[in-house]
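One chain of protein is taken out of this complex; the other chains stay put.
Think of it as A and B in the order they're written, each chain with its own count starting at 1.
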Amino acid sequence: MRRFLAFCLVVMTLAVALGQKQTMVVYAYGSEMITLDPSTEFSNSIIVLNNVYETLTRYVDGKLLPLLATEWSSNENGTVWTFKLRKGVKFHDGTELTSQAVKFSVERTIRLAGGPAYIWDSVAEIETPDPYTVVFKLKYPANIPLVASAGYGAFIFSPKVAELGDDEAIANWFNAGNDAGTGPYTISKYDPKTQVVLRKFDAYWQGWTDKKFDIAVIQIVPDPSLRMQMVTAGKIHITRNLIYDDLKKLENNPNVYIAQKPSFQVLYLFFNTKKPPLSNPKFRAAIAYAIPYEEIINHVLLGYGLQPAGIIPKGMFGYASHLPALSQDLDKARELLEESGIDPKSVKLVLTYLQSDEGEKKASELIWSSLKKLGIEVELRPMNWEQQWAWARSDPAKAQDMFIMYWWPTVMTPYDFLFSMFHTEQEILFNLSYYYNEEVDKLMDEAVALEGTDPKRAEQLYRMVETILRRDLPAVPLYQINDVYVVHKSVKGFTPNPAYPNVVFFYDLENAL
Amino acid sequence: MNLARYIVSRLVWSIFVVLGVIFVVFIVSNVVPSDPAALWVGPKATHSAIQMAREKLKLDKPLLVRFGYFLRDLLRFDFGISIRTHNPVIQDIKTALTATFELLLVAEFLAVALGIPFGVFAAVKRNKWFDNLSRLFAVVGVSLPSFWYGMILQLLFFKWLGVLPLSDRIDTFVSLLHPFHERTGFYLIDTLLAGNYTAFLDVIKHLMLPAITLAAYPIGLITRQVRSMMVEVMQENYIRTAFAYAIPERKIYFRYALKNAIAPAMVTVALSFAYTLVGAFLVELIFNWPGLGRYAANAILSMDYPAIVGVTIVTSVCYVFINFLVDVIQAKIDPRIRF
Partner (left out) sequence: MSLKLLKLAFKNAFARFSLLIVLIFVAMALTAPWIVPYKEQALGEPNMAERLQPPSLRHPFGTDHMGRDILSRVMYGSRTSLVTAVLVVFLSALIGVPIGLISAYFGGFVDNILMRFTDIFLSFPPLLLALLIASTLGKGLFNAILALVVTWWPWYARLVRSQALSIKTFAYVEAAKAAGVSSAKIMFRHILPGCIAPLAVQCTMDMGSAILEAAALSFLGLGVQPPKADWGLMISEGKAYFLNYWWVPTFPGLFVLLLVVSFNLLGDVLREMIDPRLRRRMLV
């Protein structure tokens, strides 16, 4: 009965809304939503959450812009950060944004210890001296304004949700499709497997023009060919993750335009450094020089991406601009193979990658072919993520030899990449080359502490880490993809923001008709 | 043994079989080297999140203990929570089941509506061109790889002719602008009940390609069966007598001959329904149909064991039930079988 009434409400609302000729923009996305809790969400739903909630700051093109916070400052060694909040910002439930809300949100995120909670690890205490000032007291120096701009786990929501009951009750309320944010849109209909409908929040603090969209729909369309058909026909207005060959065809299509920017998402090939033959550094180097990097960029990515010189992606500070990108050199590879003393005919390497990713599939087959030229046999094993990862996290001596994986950052810092994938771990998580080097650990830990206060020194240290990683080659970067969106000509104002993967900020879009 | 006792004994046996199935599936899906905790948490996980998931999913307890919990929940019709979707499996299955059944019923209807007349006329015009053509089509029908056939139909009707949609049950915009209440889960019924003719037409358009794809196999089976039964029946003396008495042909075929051929044909229809249940699996993948097949495929490919077990139980129960019905029908027709 309740569902029927709720449904009637939606129908009436839509009827009224449509009666007034409301404008609608549709974003077709390929994967289902699963959960919707702003404190713990670490997966697809951020494309919803980033339109319904806001963060203190926003990362745009390498700079931090004020959003819910208007200004911020720190003490000398970066252990105390003070934020001034914007006045007059309303939550969707009508209450006003205060420092209490910020404290409540961050503390709940930390307490629930979900996926992204670790970004707040440095926080010891949060103080609220007055309703528009928040003070973060840290255990060690960290760049809190950067942390506060993250696309995961940094959302500010209304403390009124505490009235719903205990933690579980609040979480269930969120996951049922309700929101308590300050963002330009509210969730009007939540059907995680097919469609999420967002309606504009009239009292949004940035205000509205009649060119902005009243309704935003996120439509789940798993098939990339179908998404392409829909956007060229104008049935949907924005989409991404199309097959590169299809994208090339669309470049000449008058109905759509392509908006792309280098993202921070990089595909890596990890070597199992704890298992022969890849435990042999010369053998690893031989493989590293056999990989057809250029062919992959040109024929797999079709130019919609680039090859980074090191682990840190291009465009992020600390990028290894001092190193030349790895390139295929079969002669050098053969030399190194001989120096390694390993007979290629005696080895068979197992390479695992994601079954559902076209880019990984093609790159893997190209790698297979190149290594065959060296006389090395590779067995390709496309798997799903869970099985692949479970295998890699089991005993390194029995795990796969090579593992292909994407990485993208939660917080826009090189530390996110280096710590996750190359720091010594007690329990295997994402350091899937099992590379344990104390010197590298020390350098990166020092660098991240200095990021907020001495960025130049931090950059130097990161570059030193890259040099060591190039020498030891526990893993190689294969490619850094561009964020490529296809937009219908009826919508303008869209620029991709790689700091928020897959997120379309609907508020920034304008109706071109 | 009379019919009633036969039915009861088959029923009891069926239940026993389903239990065996459940046990086998549970063991199988738990033995695989995979990490349900990682599936639960999602792609970017942390140690603490995985640990919490492990506790929540009771993964640290031994296998038999988990089977015990599982059986206890089963008696309450609780299949557990899907590790992939975080929804109760029974809820996922309920929504998926109606989608699959709608598709199945439309496909079976097509198969019977086309298969029976084809079979009859093929038998009547025996060895003429119609017979040979329909025999060829029937064989092709049962030989088609459904996942390929669906793609070909999509190419033809969506890409090249542009008259039918590519996939899904209904168009985004139609469902947004002409919404209807999902009372039964069968969109054909729900749209009619709501008087929503735009949506009704759209639903039919979306049903056509998947139904035609799914119907290929049963049409083939039914056509062949009806034809061969009709051929036999038509050799019988009483049919020849009917011809001699100059009773109109149509009447002979459909009133006298078909009536006797229909019983074994019905058995075939029931069996084809069972097979189509499985065929729906692949067709749903191609057409992105939100049914049990797609749910099962996703569950198996991500090793989501509560969902796998739930789906297997539901499908096996349907399958066993259909076979049970077939057995009973056959027993009714042929008393020898009961012994």
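Operating definition for what follows: a contact is a pair of C-beta atoms (placed from the backbone, for glycine too) under 8 Å apart; a residue touches a chain by one contact, two chains touch by 3 or more.
In this text the structure is predicted, and so the values were computed from the model without any measurement.
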item: Left-out chain, listing which of the shown chains it touches; value: A, B
item: Touch with the omitted chain, as defined above, among A:E365, A:E425 or A:E446; value: A:E365
item: Among A:E32, A:E96 or A:E295, the residue in touch with the chain that has been omitted; value: A:E295
item: Options B:L144, B:L164, B:L192 or B:I247, residue touching the unrepresented chain; value: B:L144
item: Selected residue (touches chain absent from view) among A:L323, A:V347, A:L380 or A:L429; value: A:L380
item: Contact set of subunit A toward the excluded chain (per top definition); value: 224-225, 228-229, 243, 245-246, 249, 295, 298-300, 355, 358, 361-362, 364-366, 368-369, 372, 379-383
item: Residues of subunit B in contact with the chain not shown; value: 13-14, 16-18, 20-21, 24-25, 28-29, 31-32, 135-136, 139-140, 142-145, 147-149, 151-152, 154-155, 158-159, 232, 274, 277-278, 281-282, 286, 296-297, 300-301, 303, 308, 312, 315-316, 319-320, 323
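Here, only the chains that are shown with their structure count from here on.
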item: Centre-to-centre distance between subunit B and subunit A (centres being mean Cα positions), rounded to whole Å; value: 40
item: Subunit A contact footprint on subunit B (complex, rising order); value: 32-36, 38-39, 41-49, 52, 84-86, 166-167, 171-173, 175-177, 179, 181, 288, 290, 301-303
item: Complex contacts: residues of subunit A adjacent to subunit B; value: 4, 7, 10-11, 14, 18, 24, 26, 32, 34-35, 42-43, 113-118, 152, 175, 192-195, 197, 217, 219, 222-223, 225-226, 229, 235-236, 384-387, 389-391, 393-394, 410, 427, 429
